[in-house]
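Below: one structure, written as structure tokens.
All protein chains but one are shown at their positions in the complex.
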Amino acid sequence: MKFMGFRCATVIAALFAVSPALAQKQVVVYSANENTLDSLVYEAFEKATSIKVNGVSGGSGVLVKRIQTEKDRPGGDIIWGVSRSLLESNKEFFTPYKSKNVGAIPAEFRDPNDLWIGNNLHMLVILQNTKALPEGQGPKSWNDLLDPKWKGKIAFTDPANSGSAYTNATLLAQMWGNNDAAWKKVEQFFANTKVLNRSSLVFQGVGNGEYPLGVSLEYAGYLWASNGAPVKVIYPSDGTAAQMEGCAIIKGGPNTESAKAFVDFINQKDTRELILSKTFRRPTRQDLDLSKLPGNMPALAAIKIAPYDEAAWTKARPETMQKLQDIIAKTR
Amino acid sequence: MRLIPARSGFPLAVAAVALAFLGLFLVYPLYNVFQASFFDPSGKALTLANYVKILGTPFYRAGLINSLTVGSLATLMTIAIGVPMAFCVARLPVPAKPALLALAALPLVLPSFVGAYAWVLLLGRAGLVTQGLREIGLDGISIYGKQGLVLVYTLQTFPYVLLPTLAAFKAVDVSIEEAGQNLGATRWRVFRTVILPVVLPSVLSGGLLVFMETLENFGVPFVLAEDMPILSIQAYKLFVGEMGANPASAGVLGVLLICCTTAALLLQRYYLSKRRFATGARSVPPELVVAPWLRRLGACFAWGVVLLALVPFAAVVAISFLKFRGPVMHLEPSIGNFVLLWQRGERPLVNTLMLATGAAAGATLLGVPIGYVLTRYRSRLADLLDVVAMAPFAVAGTVLGIGLVISFNSGFLILTGGWLILVLAYMIRKLPFNVRASAAILHQIDPSLEEASINLGVSPARTFFQLTVPLMAGGVIGGTILTWVTITSELSATVVLYSGQWSTMTVEMFRALEGTGAGTAAATATVLILATILPLALIYRVLKRHEVALL
Partner (left out) sequence: MTAIRIDGVARAFGAVAAVRGVTLDIRDGEFFTLLGPSGCGKTTLLRMVAGFCDLDSGTIHFGERRIDTVPPHKRNAGMVFQNYAIFPNLTVNGNVAYGLKARGIVPDQIDDRAAKALKLVHLDGYGARWPHQLSGGQLQRVALARCLVIEPEVILLDEPLSNLDAKLRVEMRGEIRQLQKRLGITALYVTHDQEEAMAISDRIAVMNAGSVEQIGQPVDIYQRPATPFVARFMGTTNLLSGSVIRHEGDRAVVRAGGHDFLVGAPGIAEAEPGKAIGFSLRPEALTITAPGAKPPPGWASLEARVVRIEFLGALTRIELALDSGLVLHAAAVDMPRALAEGPVALSYDPARVTAFPGPCD
């Protein structure tokens, strides 16, 4: 017993001796990205600037909630990888910064007052597992997904948990006319889907063949396909929307100067090329030649974009979300 | 009964410290989380409208019903499996019992969502086993939905029933059994009418743990429920959903969760208070002599359950040694996942070990004196302490985490962003285990030893530290190790509370699975398993005698 007690004491002492010595410059990033992207960028940033990155990962909802509760004493410097609507609706927590990259990024992907800046675009697409569902037999458009033969075969994310799923559902409603008939079709669409808790479950499910089809994001399809999974990306012929993700500097954060460096770094041309080659994030800056980069993604101009009134749908979010929740509950 | 025990500075001091601690780090945060649910949107008038609204919504009612159904079924299943298994291990010559018991506790080590993912890889629609079965014509097997949840919960939580029931079977006085038979009862009748009632309290307290765990858990339904409404998921979504949190509705669900678990707790305590069986077994009952086929059946059953429960372990370890290209698994052996993990650094592992050690020590330091006061000084104050100290059982980790963030991000005490808030959350969550374990050990220590010490002139406080603590040491170390092990796999509170440099192994796994790093997640899990298996094996070495105390 004595021996054990002694050993325990030594082990505990050893553990607590590792407490961090933080003389180095650092930046605290609240990131909603998946960690492959995070570690890629953090490593490159640390190498380029010698600023240490402390990453906090979480769903964008969790992170925003955290910024809100921490408003009197912010713990983070940057929020990264969250949707335009979340950035818009939480502007009061951000501090403006005019990035060095603003020239390369179209105005539609930036805040006019530089409170936030877009980094990448997620095209809403249909993913198909070509092993579970032979290539020629997949749907071509959103409209095709209403066919009852897909019932239970389409994975989708609960819009309550995912900004892109919300955009996707409202995109469909708008595309189909935003009237009763349109919402009837949205209901039909939901009736065919499995509504999962997280977007990651959708692309993992399609990648592993758990679901033959999934409504997901462009990058996931390329990522899985390029690594050998039988996944095909379908850009719906009736048009889609580009869901922007961006970053913002948190007002009153502990390392605002480092945060500025980080914002500049992640939108630099070479960084975007690195990110695209490794993780297939389509950049907001439009000066990259996609055809020369891995994945050979089509240029933004080559994809049919459907009209989508993001501002209006963001504003109508509470009642629309309620409507969607009712539809989900009804179609289960 | 008295309000406070008379002339007892020591228990009073313990109760005061414990109540202050729990008040500050449990009751106050929970109040902050739940108060919104009792107010109208203006935040001024008290109302129950939020409750009426939520309970009037079929979606949430379905969530409540599904959660209770799954919880009850899982509880019944664990009892149906755990009790016969405990009996087999206690009374039949099952081969390699120590190994069996050590392996049986393992399911508690693997974070539940990782276990659920492993089951999907095996039994999902495109799972290895499902595909194999499909080739031989068996189709329609699904791990998703209620049956999957019940299966996974059963295999993950049956140790909660097995371990205390086993201890109870071993504590049955053989003479009761002989007396029963002597009075002309058949063996089965003796089992049903004499032995079963004696072990029932242990079965029930194990079953209660299972029920609470399944109700509170959100990792497993997160993966397996697909779109079936489940209360813990709904609460999680409402608390942190991207749609903008809805604190009033979220509070309602949180309160509902607490109500369900508290009701179960009270029901069990009420039942137990009506029946107290104390048996003073002088020796462990002997193994029964039964027909060889029955013996073999018992051995196959016990080992079968344990091995089945270890399938996700084997799967996770196997997967961690497969080649991953990005998120895509290829059936080639590789140590690439570990290389990647190595490059990420050891910080999460160090954090996990350090935080778990701090929290397990803290929970023990707090739990042992509380258990002592509860067992040795009955009074109304002790009853209050009992209820408050058991309350964390009923609180979902996410809810506690959010409460701690709200309460300690600003104001008189700032804890967010550091390691202490994680340690506190773990301490609170695991406190009931420690209190129960300490109380169980104390029941085995004759109170007259302490009286003798006090009588010889040593004050109650010094007696506790100088005599009782050394006497409890074995059991306490066992309980602490078990707490330590379960903390290392904690996710639901951690995910809300951790900050960058204090990321843990489970958070790393969660993030990796959330993203595209299933391989890294498996490797992380493998490392965590290795890091926790050693102390777990120690439990069985250090304390053969205190098995009861483990839970």
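Each chain carries a letter (A and B) given by its place in the written order, and its residues are counted from 1.
Methods note: a contact is a pair of C-beta atoms (placed from the backbone, for glycine too) under 8 Å apart; a residue touches a chain by one contact, two chains touch by 3 or more.
The shown structure was predicted, so the numbers you read here are calculated from the model rather than taken from an experiment.
Chemist: May I ask you to name the displayed chains that the omitted chain touches in the full complex?
Modeler: Contacts of the unshown chain, counting the full complex: B.
Chemist: Would you mind spotting which of B:413, B:452 or B:534 touches the chain that isn't drawn?
Modeler: Of the candidates B:413, B:452 or B:534, B:452 is in touch with the missing chain.
Chemist: So one chain is hidden, and I want to know which residue out of B:82, B:369 or B:460 touches that hidden chain in the complete assembly.
Modeler: In the complete complex, the chain left out is touched by residue B:460.
Chemist: Identify the residues of subunit B touching the omitted chain, counting contacts across the whole complex.
Modeler: Touching the chain left out of view, subunit B contributes residues 1-2, 6-7, 9, 446, 448-449, 451-460, 462-463, 467, 470-471.
The rule is short, and it goes like this: only the chains that are shown with their structure count from here on.
Chemist: Just how far, in Å, is the C-alpha centre of subunit B from the one of subunit A?
Modeler: Distance between chain centres, rounded to whole Å: 34 Å.
Chemist: Give every residue of subunit B touching subunit A within the complex, in rising order.
Modeler: Against subunit A, subunit B makes touches at 57-59, 62, 120-121, 124-126, 222-223, 225-229, 233, 237, 239-245, 325-330, 344, 350, 353-354, 357-358, 361, 402, 405-406, 409-410, 414, 416-417, 473, 477, 495-496, 498-501, 503, 507-508, 511-518, 542.
Chemist: In the complex of these two chains, what residues of subunit A are touching subunit B?
Modeler: Where subunit A meets subunit B, its residues are 1, 4, 11-12, 15-16, 18, 20, 28-29, 33-37, 39, 53-62, 64-66, 69-70, 72-73, 75, 86, 89, 132, 158-163, 166, 194-198, 200-201, 203-204, 207-211, 220, 223-224, 226-229, 317-318, 321, 325-326, 328-329, 332.
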